[in-house]
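Shown here: the complex without one of its protein chains, the others still in place.
The block that comes next holds subunit A.
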């Protein structure tokens, strides 16, 4: 019974990761990825590793989505200017 919280968080993590893979648009993938980062931090806390959870929270909830969104924006702009030239 005490493992119920671990099972719930593990299932949630697995579902989030699967959802992140099945999305087609990179921007939407980044949104699911940031949720995955938060859920993964909760999983680490439940497994009694809060130090790992802290770094996962910092990287997963804000930094990785920011990097992905910036690169998506840059590639979209480059694609658009190339279309304009042709």
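In this section, a contact is a pair of C-beta atoms (placed from the backbone, for glycine too) under 8 Å apart; a residue touches a chain by one contact, two chains touch by 3 or more; residues count from 1.
We take it that contacts and distances are computed from a predicted model.
*Asks:* Please identify the absent chain by the protein name in its UniProt record; candidates are "Fe-S oxidoreductase", "Peptide/nickel transport system permease protein", "MrpF/PhaF family protein" or "succinate dehydrogenase".
*Replies:* For the chain not displayed, UniProt's protein name is "MrpF/PhaF family protein".
*Asks:* Name, in rising order, the residues on subunit A that touch the hidden chain in the full complex.
*Replies:* Interface with the chain not displayed, on the subunit A side: 1-2, 4-5, 8-9, 12, 15-16, 19, 22-23, 27-28, 30-32, 34-35, 38-39, 41-42, 45-46, 48, 50, 53-54, 57-58, 61-62, 65-66, 69-70, 72-73.
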